[in-house]
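Shown here: the complex without one of its protein chains, the others still in place.
Here the chain labels run A and B in written order, and each chain numbers its own residues starting at 1.
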Amino acid sequence: MRSFLGKDIISLKEFGREDFYRVFEVCDRLAPFAYERRNSDLLKHKTLVTAFYQPSTRTRLSSEAAMIRLGGAVTGFSDAKMTRAGDFYQESIRDTFGMLEFYGDAIVMRHFEQGAPAEAARWSSVPILNAGDGWGEHPMQGISDLYTVLKHKGTLDGLHFILDGDLRMRTMHSMSYAVTEFDITVSYVHPPDMGLPDEVKQYIDERNLNYRFVEHIEEAIADADMIYMEPVVQPDYTKARDERSGDVGRTPDNYKVTRELMRKAKSDCMVFHSLPRMDELETAVDKTRHAWYWSEAYYAVVTKMALMALVLGAME
Amino acid sequence: MRSFLGKDIISLKEFGREDFYRVFEVCDRLAPFAYERRNSDLLKHKTLVTAFYQPSTRTRLSSEAAMIRLGGAVTGFSDAKMTRAGDFYQESIRDTFGMLEFYGDAIVMRHFEQGAPAEAARWSSVPILNAGDGWGEHPMQGISDLYTVLKHKGTLDGLHFILDGDLRMRTMHSMSYAVTEFDITVSYVHPPDMGLPDEVKQYIDERNLNYRFVEHIEEAIADADMIYMEPVVQPDYTKARDERSGDVGRTPDNYKVTRELMRKAKSDCMVFHSLPRMDELETAVDKTRHAWYWSEAYYAVVTKMALMALVLGAME
Partner (left out) sequence: MRSFLGKDIISLKEFGREDFYRVFEVCDRLAPFAYERRNSDLLKHKTLVTAFYQPSTRTRLSSEAAMIRLGGAVTGFSDAKMTRAGDFYQESIRDTFGMLEFYGDAIVMRHFEQGAPAEAARWSSVPILNAGDGWGEHPMQGISDLYTVLKHKGTLDGLHFILDGDLRMRTMHSMSYAVTEFDITVSYVHPPDMGLPDEVKQYIDERNLNYRFVEHIEEAIADADMIYMEPVVQPDYTKARDERSGDVGRTPDNYKVTRELMRKAKSDCMVFHSLPRMDELETAVDKTRHAWYWSEAYYAVVTKMALMALVLGAME
């Protein structure tokens, strides 16, 4: 990937080490607009379409915020139920994206089915940015989180990441693909039925990623530089909201990040969580230097600014 | 209709031949912004309000995209359930539009009841653009589709249109009203219980439109210049989504457009469909020169740019 102009961002499998650094460099150049809270004019003639087939706060709003910081405009839909695109027999991706491409100059897309953004990219003449596809990937989140680590640690090489929780989740896949391009060691810890998909395992094996599986997060905590989390329990929606309190406390200790656990970690170990959380991440951690999960929101805006500027040709 | 400044766009009954050509001329002037994917500054001081009482992807997004291409801003609602305007005993149109007029400078409105935009126009001091009202009309779609035909054929006069499917649908009414202003011949083909409403039939009779009804689309296909389609079957919502496959194939051959049928058509016969589709329009047609239904999305943006520029006085 030499140039990002007009490219789709579908999977981190397609990102080489140089591609990541190209994005990080543009992040550095655009970050002041986010930091100084000042919308620029860089993409003032461009329109972003948000095509969210599943509700999202963080990813949709950070995408919109990024486009707005670049001076661009936004249109789109935030839920398939709000559109006829999700109606009928689920209108085909082709029929929908053969239309959406005329409404803007790039499309950020979340879909409940793995592969939908790749399918959309076949039919759209404007860049598709994958904002999460079912059990597939979440590439922009992965880039953003790596950038956050880079800014804090100064490097990505020589680090040790813990990927903790439901490894079937898309953030875990994108991060697993990405780390193979760096000198990063990974400890995976997950409940028995929430392991890495074969496709991901095969990918990291082929690239000789230095990784291991541990039973309990404590086994890996001592020299970890970063903990990457996804919940392992889901709300019990059969109960009324105020009866669900019994749900809390269900996460086994093996996967939980508590203030007590973090006393065993290095002082600059960073905790990432895509939020919202259940009880796997104790709120007591919020008040420690380890809490990076709100900062993720800031870096998500910066990274999306960089990606949009690149695919729309404003930084070539 | 001499000037469009401040005018409502409610029904194509109000459009004379010269009005259509005035809009088409402005379309030609504004099309480069859409084609070159570059938002202009023409309406940078203006705000569009989208008041959609029914979900819509194509019409809402093309309206927003058009305003954005003109440099304007957009606010509004995309579903009545999302607002208190659809709450209570359905708040009166007067109470709602006596408010909405202060939030922007033109209002694009879709409503589930025929006549609602006309009622809104009584109470709003800013232009109301009808984006579909129940079983009423869909005037902007009609203008857009005529413009598409004009650009491809070079003329609207001397053409033969087939209006195929559920003729109770609003697109069929607006198109029927519009063609009376041109030297256009129409073949209507529809299932027994989906005929033209009396109001429409009387209108075209009074204007001496050259039309006929046929039983099977094959009867009219040979010299047709354009086929205008609406589905004749609806999804069976009593079935779960993945059990609905039996629904497909229910459209009688009389109303179906297939690749085989199109072999009998003229080589430049254009197929229009407002989408989404059921099985009345075979996907095999997508790969032929007859498939104009995705281009409709592009022309919808251009036409709405022209209409907004006109009613907001940017092109006077």
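The working rule: contacts are C-beta pairs under 8 Å (C-beta built on N, C-alpha and C of every residue); 3 or more make two chains touch, one makes a residue touch a chain.
Note that the structure is a prediction, hence the values are computed from the model and not measured.
Peer 1: Where the complex has a chain not shown, which of B:F77, B:Y147, B:F161 or B:Y228 is the residue touching it?
Peer 2: Only one listed residue reaches the unshown chain, and that is B:F77.
Peer 1: Can you work out which residue in A:S62, A:T96 or A:Q141 touches the chain that's missing from view?
Peer 2: Considering the complete complex, A:S62 is the one touching the chain left out.
Peer 1: Just checking the interface: what residues of subunit B touch the absent partner chain?
Peer 2: The list for subunit B reads 44-47, 49, 73, 75-77, 81-85, 87-92, 94-96, 98-105, 126.
Peer 1: With the missing chain put back, which residues of subunit A would touch it? List them for me.
Peer 2: 34, 37-39, 55-58, 61-62, 64-65, 68-69, 73-74, 78-79, 82, 235, 241, 244, 247-248, 275-278, 283, 286, 294, 297-298, 300-301
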